[in-house]
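Excluded from the complex is one protein chain; the other protein chains are retained at their positions.
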Amino acid sequence: MSSTTFPPPTARARTWRKPSVLPGFALTFGTTIGWLSLIVLIPIATIFLKAAGMGWRHFLEVGFSDRALAAYRLSFGTAAAAGLVNAVFGLLVAWVLVRYAFPGKKVVSALVDLPFALPTAVAGIALTALYSPNGWIGQFLDPLGIKVAFTPLGITIALVFIGLPFVVRSVEPVLADLGKDVEEAAATLGASRSQTFARVIFPAIGPALLTGFAMAFARGVGEYGSVIFISGNMPGKTEIAPLLIVTQLEQYAYEGATAIAVVMMLVSFGILLAINALQAAGRRRMGA
Amino acid sequence: MIKVQNITKRFGDFAALHGIDLEIEDGEFVALLGPSGSGKTTLLRIIAGLEFQDGGEVYFGGEDVSRLKVADRHVGFVFQQYALFRHMTVAENVAFGLSVKKRRDRPSKAEIRARADELLRLVQLEGLGARYPGQLSGGQRQRVALARALAIEPKLLLLDEPFGALDAKVRKDLRRWLRDLHKQMGLTSIFVTHDQEEALELADRVVVMDHGKIEQVGTPEEIYMNPRTAFVSHFVGETNRVAGEGGEVHFRPHDVDVVEEGGETVLVDNVFRKGGAWRVEGALVETGLLVEFDMDAALAPPATGTEVRIAPRRSRLFNPA
Partner (left out) sequence: MKLRATTEGRLTQALLIALALAFLAFFLLLPLVAVFSEALKAGIGAFVAAIATPDAWAAIKLTLLIAAISVPLNVVFGIAASWAITKFSFPGKSLLITLIDLPFSVSPVVSGLIFVLLFGANGLFGHWLAEHDLKIIFAVPGIVLATVFITFPFVARELIPLMMEQGKDDEEAALSLGASGWQTFWHVTLPNIRWGLLYGVLLCNARAMGEFGAVSVVSGHIRGETNTMPLHVEILYNEYDFVGAFAVASLLAGLALVTLVAKSVLEWRFDLHSGAKH
């Protein structure tokens, strides 16, 4: 770092990265790639290798068994339902936080991040305590014939809890950025408030809302801690896919666990790619 | 003496600089003038050692510094947005260059403080040493950045758009102040600007650049009165461009006489007062080209829709490139 010379500029120009006066590229880039490979890339590659070693037929057999299919249906179904609930209420919460003034707003805004900060197991037992038939809320629902705990409805509620901040936090900045002036412009052009919302505001925040939904959905599909307490874990009925992986592992059925994990990861990566494409498209359209 | 020899620089497919040669005498105050994308900032950063050329050399007083790191070139660099360290006080900012010296070269704490105070006095910010950059006005921040750059006793002062981030009034005051400071210190200085007025007012010599090439180097007088290329003529000062025999004829609005006979006929479109003269806008009747020229404010201004005959006192012919 104290040497005063470096290779001739002509030699530098041929390197694959652009030269910079700032030091430390080799050190930091090396650390990044090394650590990333060690902790993330190689371990993830292992599971795909393991799956590839199973053979196509066996992979399909255990990866798409009736029990696995039921688990996927439940995981994807409840995650989608929770995502939709969050899209609606997350937008509402973001709107209220950005646009209106009310006492305690800062506290409310901080509370939105609770699901990020609260350990999932804690959320899981708390929700179960609330919604079990003799729980705080469950005792009122039970006489009405509404069963929450140990049903898909309970799983959905847990996933609503987990996914809410994703929607709020992705919509909020876009909504705040969307200047009042475009709404004022719409108003001067004669648009009613609902027309302004439907034709000006909603299209502008649509991509962010979709991103938030996708993130909440992806998180919901993989969620474990907050769900297993409230779900009841009945195979074929209330057994989510991550739990099925754990069950397989406990029975030393490593191939079954691997196959299900690979199916879930491929879906997750697909969603991740879709989110990235969506954001890129949104950026291009907004010209940012 | 600063010498730049055959400097080339590419950013991907974009040739930022091709074959720049430039010599700057000790104590000179030089402006690099050009539109954005002309390569002027890139050249300044290459001289500083903040950017690396693909080819060519930079010499400081005969020594090839092309391979020296920025820290070893001892240049003072003033950034366009000042790059003041927000978490340090003004005095700490100014003292930074001295406090990071190797232990055996580092002055004592008291000396550093004295030097910082002295520099703050020089830039007329006495007593503001304990403030943070966020508590200063734009013009004050600019002067802190300058004091910080001067603290390392640079052989060369480089300023990137030094007045770019300031409003018009502050800009004018600071310009005058900087010129006086340069006179007083005699430090070789190069600054980048896209504002021709700034370059003409401040610099001993102006280097006009366009598309990665030097168009002309000269004193402000030479640049203004004898532009060597059509680009310089057009970019520096106001210029009328009309088609003439064998090329483009350029003339300044203030180099125009209104004549009784001969000349060209202009259909007057608009007249307004500009400084001490009437500025007349109109179109040449013959070609429809738009021209502007000045008329003595003592005379009655021509009415819109009337015709006036004009003849340029001075004009220059440029061959099409």
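Should a chain be cited, it is by its letter among A and B, assigned in written order, with residues numbered from 1 in that chain.
Note that a contact is a pair of C-beta atoms (placed from the backbone, for glycine too) under 8 Å apart; a residue touches a chain by one contact, two chains touch by 3 or more.
The shown structure was predicted, so the numbers you read here are calculated from the model rather than taken from an experiment.
S.K.: Which residue from A:68, A:123 or A:174 sits in contact with the chain not drawn here?
M.R.: A:123
S.K.: Pick from B:148, B:205, B:279 or B:316: which residue touches the chain that isn't shown?
M.R.: Of these options, the touching residue for the absent chain is B:148.
S.K.: Considering the complete complex, identify which of A:110, A:198 or A:281 is in touch with the unshown chain.
M.R.: A:110
S.K.: List the chain A residues touching the unshown chain?
M.R.: These residues touch the chain not displayed: 1-2, 16-18, 20-25, 27-29, 31-32, 35-36, 39-41, 43-44, 46-47, 50, 89, 92-93, 95-97, 99-100, 102, 106, 108-123, 125-127, 129-130, 136-137, 157, 160-161, 164, 180, 183-184, 187, 193, 196, 218, 221-225, 229, 241-243, 245-246, 249, 252, 254, 257-258, 261, 264-265, 268-269, 271-272, 276.
S.K.: Pick out the residues on chain B that sit against the missing chain.
M.R.: 48-50, 69-71, 74-77, 79, 81, 83, 85-88, 96-97, 100-101, 132, 134-135, 148-149, 151-152
Methods note: only the chains that are shown with their structure count from here on.
S.K.: Taking the mean of the CA coordinates per chain, how far is chain A from chain B in Å?
M.R.: 52
S.K.: If we count contacts the way the header does, which residues on chain A are in touch with chain B in the complex?
M.R.: So the residues of chain A in touch with chain B come to 4-6, 8-10, 12-13, 18-19, 21.
S.K.: Under the definition above, what is the set of chain B residues touching chain A in their complex?
M.R.: That would be residues 10-11, 49-55, 66-70, 72 of chain B.
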